[in-house]
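The complex appears here minus one protein chain, its other protein chains still in place.
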Amino acid sequence: MPPTLIAVERATAASRTALFVGIALVLIAASLPFWGESSWMREFVEIACYFIFAMMWNLLAGYGGMVSIGQQAFFGFGGYVMLMLGNFAGINPFVAIPLGALAAGLVAIPVSFVAFRLSGGYFAIGTWVIAEVFRLSFANVSAVGGGSGTTLTALRGIEKATRERTTYWMALACVVAAIALVYLFLRSKRGLALLAIRDNEVAAESQGIPVARMKLAVYVVAAFGAGLAGALYFVGNLRISPDAAFSVNWTAFAIFMVVIGGIGRIEGPLVGALIFWALNKFLSDYGTWYLLGLGLLAILVTLFFKQGLWGYAQQRLGWSLFPTQRRLLRAPAPAISSRG
Amino acid sequence: MNALLTTHALKAFYGDAQALFGIDFALTAGELVAIIGANGAGKSTFLKSLTGLVRAPREAIHFKGEPIGGLPPGEIVRRGLAMVPEGRRLFPSLSVEENLLMGATANRKGPWNLQRLYALFPILAEKRHQPGTSLSGGQQQMVALGRALMSNPEVLLCDELSLGLAPIVIREIYAAMPAITGEGMTVVIVEQDVTMARQVSQRIYCFQEGRVSLEGKSADLTREQISEAYFGMEAAHA
Amino acid sequence: ADTLKIGYVSPQTGPLAPFGEADKWVIEQMKTAFKDGISVGGKKYAVQIVLKDSQSNPNRAGEVANDLILKDKVALVLTAGTPETANPVSDACELNEVPCISSVVPWQPWFFGRKGDPAKGFNWTYHLFWGLEDVIANYTNGWKTLATNKKVGGLFPNDGDGNAWGDKELGFPKPLAQMGFTLTDPGRFQNGTQDFSAQIAAFKKEGVEIVTGVVIPPDAKTFLTQARQQGFKPKVITLGKALLFPGAIEALGDLGDGLSTEVWWSPSHPFTSSLTQQSAKALAEAYEAGAKKQWTQPIGFAHALFEVAANALSRAKSLKAGDVRDAVASTSIDSVVGPVKWGGQGPFKNVSKTPLVLGQWGKGKKYKVELTIVNNESAKRIPAGGTLRLL
Amino acid sequence: MALLALHAVSKAYGALKVTDGISLAVAEGETLGILGPNGAGKTTLFNLISGDVRVDAGRVEYAGRDVTRLKPHQRCHAGIGRSYQVPQPFGNMSVFENLVTAACFGGQQTEREAWRTAHEVLEQTGLMAHANKPAGGLTLLDRKRLELARALATKPQLLLLDEIAGGLTEPEAAVLVDELKRIKARGVTMIWIEHVVHALLSLADRLFVINFGQKLAEGEPRAVMNDPEVRRVYMGMEA
Partner (left out) sequence: MLETLVQGVLLGGLYTLFALGQSLMFGVMRLTNTAQGDFIILGAFAVIAGVSLAGDAMPWLVALAVLPIAFAFGYALQRYVLNGTLGKDPLPSLVVTFGLSIVIQNLLLELFSADPRAIETNGLNTQGVALGDSLSLGVLPLIVLAIAVVATGALQWLFARTALGRSFRAVSDDREIAELMGLDAKKVYAFATAIAFVLIAIAGALQGMRTTVSPSDGPLLLLFAFEAVIIGGMGSFWGTLAGAMILGITQQIGFRLDPGWGIWFGHIVFLVVLVLRPQGLFPKTRG
């Protein structure tokens, strides 16, 4: 069989367009501090944190099959480490952001030892308990203010405009990096392994996939991303407390974004985050009613659009902005029937 | 000859994929009919349509003169149609006896009860309190058969009774068949082993790609007829 | 005319909602007071008050404060109601360089909880309330009038207030020891604890007769109920926070009678509003008539925050943040909660202290339960209506 | 030298000894058939060889090295490929991707090499027409084919086949046997569990019969099939 016969398609017309549009958008966004208002920057930073966090949850649950309600453990941990490095070690908080994320990734390794003992719904709540252990542990450390939390004083010396712009650019960079990281990961060989594990763990292992190591890798990457989002968020918010940093609402919002957009596809958290942002912007003054509606929306989407809104659109219209599949092209015509 | 169960132009779908393309089938009280056919021919789908696990149009299936197509499975079993599903499918958290009792949910009167079954398969009486799934494959098949009998059906449908079973078990199970039909029960078996199917049945239906490709008295059909019906056009090409 | 915006953040929902309960009414009243606008630097501005709910959540408090500053572009931020709301709001203002006046947090949790440096103070944020030294003085003044074994049990939760009140240096332990009280402090507990038998057992073991602390209302009920079940009967219970509101006392049923708490403001306080010229009594009556509810202590402070805001803005050279801040810093008025003046009337330039007395709940005439001032040794100007009695 | 050697391996589930001190050696290039009543422990034996289940006692040697403590994926890398009695496809991936995955990870190939391997195996097993279909939607027969194809894509030296002829009609079984013969001719060592005895007999060099987790008989196929114990226990015929 001459090798030229094998052709495998990995991109779509939509994905090529999306790539160019995406690059253009990022360039425009990068110049925003020169023409936009500080409230826009702040809004972007906030939504970026939600988005990165949701993206990582999608990686974990949608691709890794690990439905966790405890990712706030890493969000808060990243935030606290950033703050401690800034306040106590005198490290510039912006430098401390990636360090906080790194710490969250590292702490995920011992945590996985406990969490991986559970599966399915029990994994979900088990990880929540672990996050509670994080919360209660930090609540009992008086150096970071115990239950009442503390303030990121390290930023007090930095000038307002510099601080705003740096935070904004960091957030933008993190968003781009998160998308690129996840997308390239999924397109690589490892992405295949992940899909295989999600479909059938036992078979994946016997086909030569180091399942435990892959799952751990995903868990650690997701924790890193969550820690990144957390560190970024608390640089923007300045004040940290255990109840806020380890609140289950972080994961709740991530789940809503991912499920509304469509789980197990990169477009999911993107679309979800945009919808979430829009709802939050226009409706959040309705307080309880807004939250109530958000809960209802998640329920309805789960019941009636199992693939999420983007998944629904994709099924109808066949769009795929971030294709990861491999289509075998020009397969030699009709298969030889093996019957009779 | 009065038909107990008939289907007329029965079609069945899985989502958008059509699996049955108009099956005409008739069953007379007291006979044992075998259905044979290649993999994916639609045999299991046919049995599932009869028992309500796959949707069917109301008028496509008549049982004792009444249309039963598309009724819920529970309703159909209460009317007297029971199935031994492909692959045994015992309830893992129920004991052998509880598995058998589940068969009696439909609450129909008749000769079959726990005592009768234990007399037919003594090994089950011995293991009655064990979890059903701790039994060997063959014993599990006995439980699956017994469970179906517990509903005292008028028609018993058996899907691939012998699949994956050791030869000895296949013998044992078919040895129990006369005791079952002896009660006046009508039986349909789906069987991969053509020789076995011809031996135990009075009539044979052969399915091919969702259609009936051959039907006749088991004793009358020749091997050639059967293998032609099995593979139809494709066999001619091969 | 141009519009000047004042932001206000308080907990209107969540477990701390009673602290923000009166704010809507106070703001309605302010709309009338400000209907003619305020002139700043010779120019007349219409006034708009933007109220935000912190949902009792510090994260949310920080977010809405940022929204007020960046999106609504308010000239001045006001905030009140426990460190969980006031601290993050103050922090956001400090960082965004917008003036802020806060209240209803003892000054220690506000200052040290935000990692303030006593030598430098803050540049943009100002606080008006009393301090732990006042609450300690009032509590002990009251207890000294009664015959007890001077054994005190402390209930300090792991939150902004609890950590400050229970702090070895800044809080209760040191002064109590100096005054000859023995304190049993089993340790910080989480808000929302379902079971207090550990604390009750410790108090029983030490023979505690006085219980004090600063707990949220549901925890107070859990504690008091279990204490009764388990046969623990202290002679005095003086708690901060949980016993501030009549609703919480009513929810306690029989358990509520005779409980004591600090009083920061009441209708019998001899002060008058600089803005509406209402006396404390008149303000409380207006509230009871308007909101159809019994008066609560935060009313006075919410009102006073606006008094200060109005006064400062009218003195500001312009609406520039720095000018407004300077005007706030140089405030000196007599408000409905007493005199307010930064620099001099407090430990740091950012804190202005108000007077504090001790009160006790009992069956009331007009309402189911009413609060009576039972000790005024540390603020004699405020008249007492009785003396502290045993439970 | 034996490619695979089991030394007194045992496995129990609770009180039930499913594998009870089985020793067994398979020479390179050999095809070993395994027979035994239902529940005798055949599939469990495969699980012990592939590492899906850990032995309670005993040793598993492969290509001269002790693999008893290795994980399934490590044994796969060492050259052990398996199919499952109940097919376990990666249901949401296409057939092609199923095979690419197996080749990438089991065969430790680069992605491009894996495409080539997958393509080859698709042709070989007659699955080409289904290449881009989701594996979850295949018929039982095609799923069984995929089991075999996927095991082949890992480029195994030792192939473990669990009842891949079960439920096939006679002609289908004949096609399968031809295919296996071609694989065997390439020097792949095979162990095949099968109740369809005549299919097994047409390929096996040697038979091994298990009953209640223990060896009942072993040896040249015809001799084993004529063993009175085997005839009684397995075939249900008095000798």
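Labels for the chains are A, B, C and D, by order of writing; each one numbers its residues from 1.
The rule is simple: a residue touches a chain if its C-beta (ideal position, glycine included) is under 8 Å from a C-beta of that chain, and two chains touch if they have at least 3 such contacts.
Just so you know, these numbers come straight off a predicted model, no measurement behind them.
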{"item": "Touching partners, among the displayed chains, of the absent chain", "value": "A, B, C"}
{"item": "Residue among B:Met83, B:Val169 or B:Val212 that touches the chain left out of view", "value": "B:Met83"}
{"item": "Which of C:Asp2, C:Asp36, C:Asp117 or C:Asp195 contacts the chain that the document leaves out", "value": "C:Asp195"}
{"item": "Residue of C:Gly7, C:Pro88, C:Gly160 or C:Pro217 touching the missing chain in the full complex", "value": "C:Pro217"}
{"item": "Selected from B:Thr7, B:Ser49 or B:Ser151 as touching the chain missing from the view", "value": "B:Ser151"}
{"item": "Option from B:Ala26, B:Leu94, B:Leu114 or B:Ala176 whose C-beta touches the chain left out", "value": "B:Leu94"}
{"item": "Full-complex contact with the absent chain, from C:Thr3, C:Asn149, C:Gln229 or C:Ser314", "value": "C:Gln229"}
{"item": "Chain B residues touching the omitted chain (full complex)", "value": "51, 53, 72-74, 77-78, 83, 85, 89, 91-94, 98, 101-103, 105-107, 131, 133, 147, 151"}
{"item": "Residue numbers in chain A that touch the chain omitted from display", "value": "61, 67, 69, 113-114, 117-118, 120-122, 124-126, 128-130, 132-133, 136-137, 139-140, 248, 252, 255-256, 259, 263, 288-289, 291-292, 294-299, 302-303, 306"}
{"item": "Touch list for chain C against the chain that is not drawn", "value": "13-18, 56, 158, 186-190, 192-195, 197-199, 201-202, 204, 217-218, 221-222, 225-226, 228-231, 247-248, 251, 253-255"}
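Everything below uses one rule, namely that only the chains that are shown with their structure count from here on.
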{"item": "Maximum inter-chain contact count - chain pair", "value": "A-D"}
{"item": "Whole-Å separation of chain centres (CA-atom averages), chain C against chain D", "value": "75"}
{"item": "Interface hub residues of chain C, defined as touching at least two other chains", "value": "none"}
{"item": "Junction residues of chain B, two or more chains touched", "value": "38, 231"}
{"item": "Residue ranges of chain B in contact with chain D within the complex", "value": "38-40, 134-140, 160, 163-169, 171-172, 192, 194, 227, 230-231"}
{"item": "Chain C partner contacts - residues on chain A that touch it in the complex", "value": "37-39, 42, 46, 87, 136, 139-140, 142, 145-151, 153, 155-156, 160, 163, 236-239, 241, 243-244, 247, 287-288"}
{"item": "Chain A residues within the chain D interface of the complex", "value": "1, 3, 5-6, 8, 189, 192-193, 195-196, 198-200, 202-212, 325-328, 331-332, 334-340"}
